[in-house]
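A single protein chain has been omitted; all remaining protein chains appear in their positions.
Here is subunit A:
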Amino acid sequence: MEQKAEEEVSNAFPPSFSSSDLKQLLHSLPSNALNHFFSLGVCVRCILRLFGIKGPIYASIDNGSVENPVDSTASNETKLCNVCLGILQFRFYDDREKRMFQKDAAYDVALLIADMVRQEGYQFDSFSLEVSIPPLILQKEASLWSYIQTKYGSEPWFQEKIHTGCVSIKDALKFSLINPLEKLLDCKSSWCPFRIRLTYTHTKASEGVAKCSDNGGSCKRRKTDESDSTGERPLSSSVENGSFDCSKLFPKSENEPCHFTYNCFRTPFYFGGRYLKYSRNVSQTCWIIDDERMGEASVEEIIGIKVLQACRGDNYKFHAAGREDIDVRMLGPGRPFILEVQNTRLVPTEQFANNIEKMINEEENKLVRVKNLKLVGSDGWNLMREGEGEKQKQYAALVWTSRPLKDEDFQQVSSLKDLKVVQRTPIRVLHRRSPLEREKIIHWMKMETVAGSSQYFLLHLCTQAGTYIKEFVHGDLGRTHPRYDKNLRLMQCLMAKMSGTHTNLLVTALF
């Protein structure tokens, strides 16, 4: 919807407007309604909105030169508009500067915003304007619109407008500000990650705003069959029957300007890739217990900090497709991951991603390596989900066994295909995971001798995702066991009799 409003800016009216052009436009509108709106204390831009007028005229009007066209008296612009409470008159309390502002033209407000953007130091080639209006004003808008519907519903000019509805305050504000901002920031406005957010708030909380949400202002209609191709919101079907006393429309107590605050930010960028972990002392994510770090580093920090610094972001989130223990190496093709970086000041490119990958891989200590680092969109998440669940995972484990190995052992192990095992939640994670029995499949296994030892061997295995490898090998006090007893004796022979520590079992992930 926001996209459409911006596209229509250039279509609706010629860019430059003089005050006589404005006069002419006002004269073309139905004078009885026009006069009534003026007397209700509605500002000129709100009036144009009510008649469904769009375009850069909003940006061109100078508040100082507006006159009531019907009786040429001074306009409403000196008084606070009863509908928009000054938003479209560029009157507000600036929360940043902590004082009241009263500007005559949209350009002056655009100046304030552009200054802020320059100070924040973002790199951008386009911007997207976001506006937030207090529910109170949307409520006033709704009241006014139903009032207008009842009073002028039968008039031909109104019947014509029913399909188009009125222009929302958000859209009118965008019509006002986008052209000047484009000039000041020297780029076009479009749907893009760099956002400029304008937030209006009001101190008077409103009651009963259930019907009005932040979206599209007051002019809402329940969807009908025809698709609405304009950028406006259709009419509300909530007709207020009862009092049409004008003084009740706009309670004086609410007549205060809004608080206005503005900032800019960038929506997150996502880097995807695969990582390899060469160290047995590096955890996947930052692991600190009681102010003490476990291990010497973490994969997420090694990758995240470099990327964050390079694009000058605020913070990062590391998402990996599965995980491995701190003392398990991750080799082979590497584990897929996505790094989400928030509010980057620079715009990352493919070349940028290549450079960061090089930087990480050229680190002296060679704990972690990154492959195929690139920018990803929402498709990245699908690749991640695939990488987690259904896949088969391959490992190598260095195992010690209490009795010397025989040739039959090697053959028997190789002959087991798609072995079903049942794993109760391992004791080492039982404190934080549910006690469950998980059935897993060991697709194949292969034993390899280790030179100079008859009791050490290398076990290559391919298992279902989610299998606890360490527990499969050492049995976890019998809490991991094959589903069919005929395999039990074989597995019991193979399961290493630990002498107390786990240094006799070293696992490496190879997928």
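Note that in this section a residue touches a chain if its C-beta (ideal position, glycine included) is under 8 Å from a C-beta of that chain, and two chains touch if they have at least 3 such contacts; residues count from 1.
The rule is short, and it goes like this: contacts and distances are computed from a predicted model.
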The complex's invisible chain, by UniProt name, from "Proteasome alpha-type subunits domain-containing protein", "Ragulator complex protein LAMTOR3", "Protein Abitram" or "Sesquipedalian": "Protein Abitram"
Identified contact with the non-displayed chain, of A:G121, A:P435 or A:G452: A:P435
In subunit A, positions touching the absent partner: 424, 427-435, 475, 477-478
